[in-house]
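The structure that follows is given in the form of structure tokens.
For this depiction, one protein chain was excluded, whereas all remaining protein chains were kept in their positions.
Which chain is which? They are A and B, in the order written, and residues in each are numbered from 1.
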Amino acid sequence: MAGDRKPLGLFRNLNAKIAALPMIATVLVVFIGCTLWTVVYSFTSSRSLPMLNFVGIDQYTRLFKSSRWMVSVENIAIYGCLSLVFSIVVGFILAVFMDQKIRFENTFRTIFLYPFALSFIVTGLVWQWILNPLGIEKVVRDLGFESFNLPLLTDRSLVIYAIVIAGLWQGTGLVMALMLAGLRNIDEEIWKAARVDGIPTWKTYVFVIIPMMRPVFVTTLVLIATGIVKLYDLVVAMTNGGPGISSEVPAKYVYDFMFAWANLGQGLAASTVMLTTVLIILIPWAMLEFGGRKGRAG
Amino acid sequence: MKMDTNVGTSVSIRDLSLSFGSVNVLRKLDLEIRDGEFLVLLGPSGCGKSTLLNCIAGLLDVSEGQIIIKGRNVTWEEPKDRGIGMVFQSYALYPQMTVEKNLSFGLRVAGVPKEEIKKRIARAAEILQIEPLLQRKPSALSGGQRQRVAIGRALVRDVDVFLFDEPLSNLDAKLRSELRVEIKRLHQKLGNTMIYVTHDQIEALTLADRIAVMKGGVVQQLDDPMTIYNKPRNRFVAGFIGSPSMNFISGTLAEKAGKPVFRADDLEVALHGYEADEALAPGREVVLGLRPEHIRIGGEGSDGHEAIVDLDEPMGADSLVWLKVAGKPLSVRVESGKRYRPGEKVKVHFNAPMASVFDAKSEERV
Partner (left out) sequence: MAEATAIQTRSHAHTEPWGAKPKRMFAPSTIMVYGVLIVAALYYLLPLYVMVMTSLKGMPEIRLGNIFAPPVEVTFEPWVKAWSQACTGLYCEGIRTGFWNSVKITFPSVIASILIASVNGYALSNWKFRGSEVFFTILLFGAFIPYQVMLYPLVIITRELGIFGTLTGVVVIHTIFGMPILTLLFRNYFASLPPELFKAARVDGAGFWRIFFQIMLPMSLPIFVVAIILQVTGIWNDFLFGVIFAGTPNFPMTVQLNNIVNSVQGVKEYNVNMAATILTGAVPLLIYFLSGRYFVRGIAAGAVKG
């Protein structure tokens, strides 16, 4: 280990580079390589096998003419908006209530969060059973309301709301836990100051606490939003896209075209559109979050 | 190439620069540390003192320059091969190992024979009086005990150069002064070279053979403590060293009856007895620096400058009296017991030979 020769370039800090090799390979091959491959091949007419016969934006025009895709997009928009709004509002309210120095806090937290430990498949199947005609509908009818209808799984225009209900059940606990962690991070002295100043609790939450929790809200928003784009298992388990195509979602569209119907070009174009959507959510956030951080450090 | 590594030099730093991106943390630094010397790197936070120590230890790669320890160029060597031991502010004891294992870890890594390890640990434990603690985990030790173990870890390495990175900053005031004495005793006993980083001037003044005062990645002054205290090189050093800190009055130099005087508005201070490095040319804009203990308060009626008491701060052994002399605020150290009322008129005398005069522009000592 003579130190007279400066160990240069590649061999400096060699062990760390070896340790990081899987990461480097993953980044280069999977996250960059595979993504580029998908984008490139989305401009080809590949069917069951990938082929480099470029057809311009044909796949995209076909995609946006397809009613199946448009239904998918509409569904994900409904699902996305509703689950964003409800999970954040409900999650925050639950977190605020949990933060009132209540008894049995651990019990409540355990109850709110356990669905998050379950897979979407399990979630989907449970709610499929509860919303089944033999489920809640039958209970209410047996109570004497003979004409009661709850066709959440059978009505084409309602089925997406059934999926929203199941998704919220699974994910709101996580939002609650994140919000609670955010609330707990707030300096106790803020509360003392507000109390001395005589500011009502709700006003403190609205005008002081929520603005202070901006980073938590933003992070939660991004987490939920990117999760929404990936929505797949829940639909497969709960409705498998039905009735008809009324609960199709983009991720399922991609899967079906790629693996079931051997129409690779369509699948790749659809997945490229998904990627673009995620980038549109992600880039402003990253610039806000990391661009700002750099500015502060410099 | 300078290859004059004389026998008396322990660590020498030549033209050392370090920059992170566009930020220059150390600039063209030169430092020669003598064998067995206790050198203190002193400065405000962010002055680069800890960075310099980390460079000497090999924990940071330098951008330019050389580090030579015991005549060996170690610029590119690993920390373990540099012949150094290091003590950290947060002790940095391995939490899962007992004190004994903490002490022996480096030796075991180096493959030192078991017998030898035992011998060295026994010796270090004896010197630091930590024998009863050897089988304990760091979490079961007090702050002072932890820092002893941390020093012991450097001790067992049997090295020529000890590096201390603010080792006493995490301790309370009482323990700090106790351990300070112990470190000094340790240095006298071992005679190793010690490089000690601190922002505490009392530690620096009490421990150091020489102090290097740093600011902005540059050594401002390298001298023995008394010189640093009495003849600060520039205004920064003068203001940084000493508590309560030095009084500064801006004014100009003049001549009165062939002797140099300092003038600021109505205030006139004769500078006879002041050892100037250069001629005290009349008309030059300067800053006069006076330590609070170099100003004396005489009673009313005696000769001297007229002053009005502003505030009296008793500090135990002595007190600090804030005065206004010709409209300029001055602090004066007086024996405790004597109290002054605000508004009281007094006379003050300046000890001109102990004053410092700095150029107003360059802030260098005149």
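To be clear about the criterion, a residue touches a chain if its C-beta (ideal position, glycine included) is under 8 Å from a C-beta of that chain, and two chains touch if they have at least 3 such contacts.
Since we're looking at a predicted model, the values are computed, not measured.
The chain that is not drawn here is touched, among residues B:28, B:80, B:259 or B:324, by B:80. Residue in contact with the omitted chain (choice from A:135, A:151 or A:243): A:135. Touch with the chain omitted from the figure is made, among A:70, A:84 or A:126, by A:126.
The chain not shown here touches chain B at positions 54, 57-59, 78-81, 84-86, 88-96, 105-106, 109-110, 150, 153, 157, 165. As for the chain not pictured, it touches chain A at residues 12-13, 15-17, 19-20, 22-24, 26-27, 29-35, 37-38, 41, 50, 93-94, 97-98, 100, 102, 106, 108-122, 125-130, 132, 134-136, 138-139, 142, 169, 173-174, 177-178, 181-182, 216, 219-220, 222-223, 226, 229-230, 232-233, 236-237, 240, 250-251, 254-255, 258-259, 264, 267-268, 270-272, 274-275, 278, 282, 286.
Keep in mind that, in the parts below, only the chains that are shown with their structure count from here on.
Between the Cα centres of chain A and chain B there is a gap of 56 Å.
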